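To start, the structure under review is shown below, and the notes come after it.
Every protein chain but one is kept in place in this view of the complex.
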Amino acid sequence: MNARELTLCEAVAEFVHDGDTVALEGFTHLIPFAAGHEIIRQERRDLTLVRMTPDIIYDQLIGMGCVKKLIFSWAGNPGAGSLHRFRDAVENSYPHPLEIEEHSHAGMAARYQATASGLPFGVLRGYAGTDLSRLSPTIRWITCPFTGEELAAVPSLSIDVSVICAQQADRRGNVMMWGITGVQKEAVLSATRSVVLVEEVVEEFTPHVNGVVLPSWTIDAVVVVPGGSFPSYSEDYSERANDFYAQWEGISRDRATFDAWMTTHVLETKNHEEFMASLTVSLASRHD
Amino acid sequence: MNARELTLCEAVAEFVHDGDTVALEGFTHLIPFAAGHEIIRQERRDLTLVRMTPDIIYDQLIGMGCVKKLIFSWAGNPGAGSLHRFRDAVENSYPHPLEIEEHSHAGMAARYQATASGLPFGVLRGYAGTDLSRLSPTIRWITCPFTGEELAAVPSLSIDVSVICAQQADRRGNVMMWGITGVQKEAVLSATRSVVLVEEVVEEFTPHVNGVVLPSWTIDAVVVVPGGSFPSYSEDYSERANDFYAQWEGISRDRATFDAWMTTHVLETKNHEEFMASLTVSLASRHD
Amino acid sequence: MTEVSQLPTPLDWTSDEIMTVVAARELTGEMVCFVGIGLPSRAAILARSTHAPDVTLVYESGCIGAKPDRLPPSIGDGVLSRTADAVVSVPEIFSYWLQSGRIDVGFLGAAQVDKRGNINTTVVGDYDRPSVRLPGAGGAPEITTSCGQVIITLRHSARAFVEKLDFVTSVGHFEDEALERQREKHGHGPQVIVTDLCVMRYQRESREFELTSLHPGVQIEDVLAQTGWPVIVSDDLQETAPPSNEELVALRGFTEGDQASR
Partner (left out) sequence: MTEVSQLPTPLDWTSDEIMTVVAARELTGEMVCFVGIGLPSRAAILARSTHAPDVTLVYESGCIGAKPDRLPPSIGDGVLSRTADAVVSVPEIFSYWLQSGRIDVGFLGAAQVDKRGNINTTVVGDYDRPSVRLPGAGGAPEITTSCGQVIITLRHSARAFVEKLDFVTSVGHFEDEALERQREKHGHGPQVIVTDLCVMRYQRESREFELTSLHPGVQIEDVLAQTGWPVIVSDDLQETAPPSNEELVALRGFTEGDQASR
């Protein structure tokens, strides 16, 4: 069945439920901030979040109490600092305890590939001698039946819904992304349901090097949200708000500052357009 | 080290040796016919050939006595008939016995992926109940350490040299192919050495949907051979000579007819340009 | 334009044409179909251009959502990649698209088939010294086990419809019940065989393919004579609806287009 075009509010209401395992994937580029904010506004609870590189939007979801468990491989604000809400949850169980299941990037990538391939596990040469392999029940060992070599095995993921950003959809609901496309294709193909936020709908895709197309029938909903990845970026549509990433350290470190920021910019904005206006004003004022 | 630009004669002389395991990959599109013919002209012997879909060029290599063993998953002339030289080798050991190692497409694809990934084996859900899995020492079973499910395991390949066609190279020796790109990237990344035939060298690649770029440092030699895939085709450069594929049934069925054809069109032409001229004249005359 | 006076009369079709038309009818709605070359491709393209425009065609060459307006002479033809929604690598088509269970229907040909829908495309005779060496497995073993269901189509002959296959290239349905339940987890396997004589459907009760529909003019005896096992004839045996003029015009349009393109 082809993708339906929905509003973000409708898509989150229909496809993201309390208790779901949710992957909002993206690799610096094309982070689905708008979807994360809408999940916060709709007050989802007990989510298991999956992502290789949880960043600010996951920090916000954790800090706002939406998250029960995090499955990940690198949780930071690259080049800019820590995810203090994630740290507060792990270090101090605030706002409540956060269960974690962690892997290396190679391990998470293998899990996504296995899941997209319909296999129960993935194989990699990795984890040898690490404490992660000693502690994690999701890292086991498997013997090559031809060479006898021992390799690491990781289980596939059970993702209820994946949400990604892409640059464009066409009239039939196919979507196309380009630039750094990370693990987003695997995220969509690994999930029971999927939602794709796009910058715009076009008549015909223009060719792009490394253009990745997902056919309409692999997607449940296409949502047009211009700037939906802001303050992340969308190659050929927007620039990353690097200033904001640098400021996050100061915003997130303190619980009250974080709460105030979330209230002003997310809870009191009713959609992504208002969020963008609100954050843009705030960024401009700090430059003055 | 970046790729060197060589002539086809030089590249085959330097990189394809008697006894080598060689993959001339392509999936209907971009078959490296010119390289196969040069291997025949240079009289290589005892080759192990690898390919998912061996077609006419492999039939020619087998019929000319270059091949000791074939590793493959579907050996035919799609929509047009049999590979009679392959059949004659298997059915009658003519011109000499041909060892075969056969798989399904999914199994061969998994072997290429494992090899390109530096893993000793690949995993797939396949082969259950088939005679292939009963007979082949290269199909074994492996148990998922998380679910207990039994899956098929296939060993990685040991490829000495891969030869593929791509549409373009740039000045630095990067190559780009588009359209149906098959398993060619994996073939190059699976091999110790690799040679890429291109239609032309360009200043800058133009973007293409499904454009696949292989960096110069993954390739040993770039060879400019316009029409190097003829009578196969090169998307946006040439059309497939479907007539020739249809005629192959008649040419290959009889040993003497085959020998005469090979002598006229391959052994007595000194390069691909002469081959193309020779075959084009022959195709035109049959139309009259 | 084909003028009305030139439209074929209802009887004006070949046995290959009815086989293609009847196979095409098996594709409906928004099915996603994994298409083999030759008759399966012809039938799938026919379905898309007549009663089932929303069927998605996936080719093992990596072309997803191809919309060919002529018969490609191979599954790697440029018309498939140029009209596809997406083109992916061959390893990806088998892992992310086929094995993952994303395909509703697989569409296969065969050299030999048995009453359980097991297929041989490998050898006639002994494997190590075959009398006829066939092309081999291709995508078949995993298509039969990964798709929601499988349609098999081939010409009916005693050489093709055999009691015992010379070689089991792909398993249709296991004789062993436990194995069969195992394979059902990932797909229902072959459900229908369409030939130039008839339609046979898999029945869970008998665990074999039964004769369910005879093409116009074909007698039960014709089928029995060309089938190497004692065929169960369905209690509800039908006569196949003959190809409609619309179906034939569409099919012949392709074939002409295909010839013209050569």
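Letters A, B and C mark the chains as written, and numbering starts fresh at 1 in each.
Please note the rule applied: a residue touches a chain if its C-beta (ideal position, glycine included) is under 8 Å from a C-beta of that chain, and two chains touch if they have at least 3 such contacts.
Computed from a predicted structure; not experimentally measured.
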| item | value |
| --- | --- |
| Which displayed chains the unshown chain touches | A, B |
| Identified contact with the non-displayed chain, of A:R41, A:K68 or A:H103 | A:H103 |
| Omitted-chain contact residue, chosen from A:L6, A:A75, A:V196 or A:M276 | A:A75 |
| Contact partner of the left-out chain, one of B:S117, B:S252 or B:T269 | B:S117 |
| Given A:C66, A:L124 or A:L197, the one touching the chain that is not displayed | A:L124 |
| On subunit B, residues whose C-beta touches the chain left out of the figure | 1-2, 113, 116-119, 172, 174, 185-186, 189, 213-218 |
| Residues of subunit A in contact with the chain not shown | 27-29, 52, 72-76, 78-80, 82-83, 86-87, 90-91, 102-106, 109-110, 112-113, 124-132, 135, 179-183, 185-186, 209-210, 212, 233, 235, 239-240, 242-243, 245-246 |
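Just so we're on the same page, only the chains that are shown with their structure count from here on.
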| item | value |
| --- | --- |
| Shared-contact residues (touching 2 or more other chains) in subunit A | 118-119, 213 |
| For subunit C, residues that touch 2 or more chains besides their own | 86, 95, 99, 146, 186 |
